[in-house]
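Below is one structure. I have some questions about it.
Heads up, one of the protein chains got dropped from this complex, but the rest are sitting where they should.
Take a look at chain A:
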Amino acid sequence: MASIWTLQFHPISLQPSIWVSKHQTHLNFVKLRPEFRFISGSSKQLNRKFVLGAYSGSPSDPDEPAVKTQTITVAVKDQLSKLHGTINSFPPLVFVMNRYGGSNLAIGLCIAIALLVIAVRVYAARKLRHRTPGSVADLVRRGQLRSDRRGISRPLKYEDPFNNPMVKVGKSNSTVEMCGKVYRLAPVTLTEEEQAIHQKRRSRAYQWKRPTVFLKEGESVPADVDPDTIRWIPANHPFATTASDIDEDLAQNNVYQKHGVPFRIKAEHEAMQRKLEALQSEQKLNNLMIDPRNAKDFERPFKEHPRSREQVEQSSFNNQTSDSMPPTSDPAPISVESNSSSEETQKL
């Protein structure tokens, strides 16, 4: 089966005459098969040998197929030599380049180096400015110092919003160009009479009095109160308080306080102080009561006595009840333990 190959590589010397000859001869189809053969040696030339096979004879006569093969060797060497030739045909240009290229190159190199040095220096200076250790700028950056109060800082240069260079006003002062769009200035037409008319309209439409009495649902309305000033608070209102936790006068004093410790903090601190003092006084009392020398006299030999057992059980029961009772004033367990220990010593 003959097949026609499409050529991937077209050497210069390949002529289409092969195809022409195909048509000129009596051959019906041409078989073309590329074969690659590397020539041994140092050269890396590629010799291609195209095996051309032609089948003569008409398809109607399959009895006498005549195949004539012609081997055509195309030397690529010719191509390279031709390339060399074209390059060598431009000797003046090469010569010129060789003559002037060196100094141009040197100049360009010097300029590039200079620019690079400048860029590196600017970058280093900028980094140094930011990384100067322990400078006042660090304090300003951290918010410890206010930059606007420093005498060395640059004064604020604030652009005038009415004189912005981005806004271009037309010569007749009636058009404004801004961000690629053109605007026309239309004067405001509201007069004072119109304003007064609107105010009268609103005063007729919206009758409202500021609420001064806030009542919860179910409360009775006081007799001398204007009903328009009453505001009813629903029971499920998120901002309603069921009881006034804060005294009004106290709240006002808290707002006006300028120095010193805030009221609640002070109250909590004083309460804590009192508690500590109370604890300390109790501990002193306990220390006075418990005498280590006397404690030995209270020791008894271990005896299985029903009466002592009852006492021990009672004391343990008392201890349990005293432990289970919640502390009324403070959550510290120390006082409970001291109480229980004092009870034990008292019983013993």
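Criterion: a residue touches a chain if its C-beta (ideal position, glycine included) is under 8 Å from a C-beta of that chain, and two chains touch if they have at least 3 such contacts; residues count from 1.
Just so we're on the same page, contacts and distances are computed from a predicted model.
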Protein name (UniProt record) of the chain left out of view, among "Exosome complex component RRP45", "CobQ/CobB/MinD/ParA nucleotide binding domain-containing protein", "Histidine-containing phosphotransfer protein" or "Tubulin epsilon chain": "CobQ/CobB/MinD/ParA nucleotide binding domain-containing protein"
Contact residue for the chain not shown (choose from A:Thr189, A:Ser220 or A:Asn287): A:Thr189
Which of A:Ile111, A:Met178, A:Val225 or A:Ala271 contacts the chain that the document leaves out: A:Met178
Touch list for chain A against the chain that is not drawn: 143, 146, 148-149, 155-169, 173, 175-176, 178-190, 194-195, 197-199, 202-203, 205-211, 214, 231, 233, 237-241, 244-246, 248, 250-252, 254-260, 262-267
